[in-house]
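One chain of protein is taken out of this complex; the other chains stay put.
And now, chain A:
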Amino acid sequence: MIGRPARPGLRSSVTAAFALGALLLSVLLSVGTYVSARQLLLEQRERTALRQAYADAALVRDGLATSGTSVSEALGAVAPPAGASMYVHRRGQWYSSSLDQPGEALTAVVRPTVDGGSAGLGWTGRTDPHAVVVGIPLPSVDAQYFEVSVADELDATLRTLALALAVCAVLTTLAGAALGRAASGRVLSPLREVTGAATDIAAGDLGRRLADTDDPDLSTLVASFNQMVDALHERIERDARFAADVSHELRTPLTTLTTSLALLQRARDLGPPSQRAVELMADELTRFRRALEDLLALGRLESGIDEADLVVTEVDELLRHALATSSSPDLLRDTPGTGPGTSVRVDRPQMVRALVNLVRNAELHGGGLADVRAVAEGDHVDIVVRDRGPGVPPTERERIFERFARAGGTKTGTGSGLGLSIVAETVHRHGGKVWCASADGGGAEFVVRLPLSDTGEVPP
């Protein structure tokens, strides 16, 4: 499958939209500001240039009107403002206050107007930066006066303005993005809370609910979510109750069956086929009873552990009880104990049952119990049950703790298929974990890790 680029998240999209909006707005404002400011500045510059040119033209005219004064002398008598050049066109001759540029080309833009007898103003691009050109006819001295002022101040101002506006646009865009991020964060924060609650619930905390809110936009979501969890909780409880109720209803009939069977087993006048039938019934009833007890045990575990039932117990004592009912209680002698003081806080009947299940699992499915040991380390203790079987393939090691799962998918017909799931459930309820590994020298190794209880605590 060809991987598609990941779709941007809601938060990224909102942030990008805010940034884009801010960018467009700031560009629009910047351009508007720039255009009108430029217009204003240009007009101001033209007015200044015109005023200056009239004043200078009057001086030049007065100079020329004085007899015997040459054009150069008249020009020299006038001090042009900085950056301005003066040109006089008289009788086909060009006179200039500067030698940079030929007057003819520079003043071309206004010459037709001036030739027509009126004052003209225009811009020329021949200089860098542009220059404003003012032409004034001086008919009284048969001359034309031109003043070319390079608009470098204006240019610098406009450049600064453009830069300032660009910086503003960038800042506005960034601010927009930040605002978008904050706003989307604010909008998404209830969603994060919902996500957290959903995660907790998925992890098994069915008591988790969203806190009530007086925000009218969120109250519907909160109410619906809590209702959904309530419904889910009720459903799960109903299912669990159903299993428990069914198991419960089977207790009395099963007891009747086993009691009646006990009577049959005592009968001496049964023929061999009947005896065989009684044996089969006995085996199946034992299996049935074990399965029922396992189902009931699971039901009890699912309804949670009562704090009041937790008792500080020495690990060695748990092992002793677990092995006492196994077919190899002698193993106890060879089991290195953890010594007094290594205690766990457990519901004793439940934990013993779980350990008995592990021992029984080794005996029934693991080719026999190899050894049992307990190792305390740090703040926990590992109880290790090792068997003599072929071991559990790595792919099966998690699955075997599921209900009705059997290693290799085979039905051996001796267990209820619930033994190891009871182990897992019990250990998890006690804040521990259980896993299956391969033992050194073959066989499977089941490890139950339980947190050690605080030392010095003594059961009453």
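What we mean here is this: contacts are C-beta pairs under 8 Å (C-beta built on N, C-alpha and C of every residue); 3 or more make two chains touch, one makes a residue touch a chain; residues count from 1.
Just so it is clear, contacts and distances are computed from a predicted model.
Between the listed names "Deoxyribose-phosphate aldolase", "ABC transporter substrate-binding protein", "Response regulator transcription factor" or "Osmoprotectant transport system permease protein", the UniProt record for the complex's undisplayed chain reads "Response regulator transcription factor". Checked against the full complex, the one of A:258, A:275 or A:438 touching the unshown chain is A:258. The missing chain, though absent from the display, is touched by one residue of A:38, A:126, A:287 or A:348; that residue is A:348. Within the complete assembly, A:293 is the residue of A:62, A:152, A:237 or A:293 that touches the hidden chain. Not every partner is drawn; the one left out touches chain A at residues 248, 250-256, 258-260, 262-263, 266, 289, 292-293, 296, 300, 306, 309, 321, 348-349, 352, 458-460.
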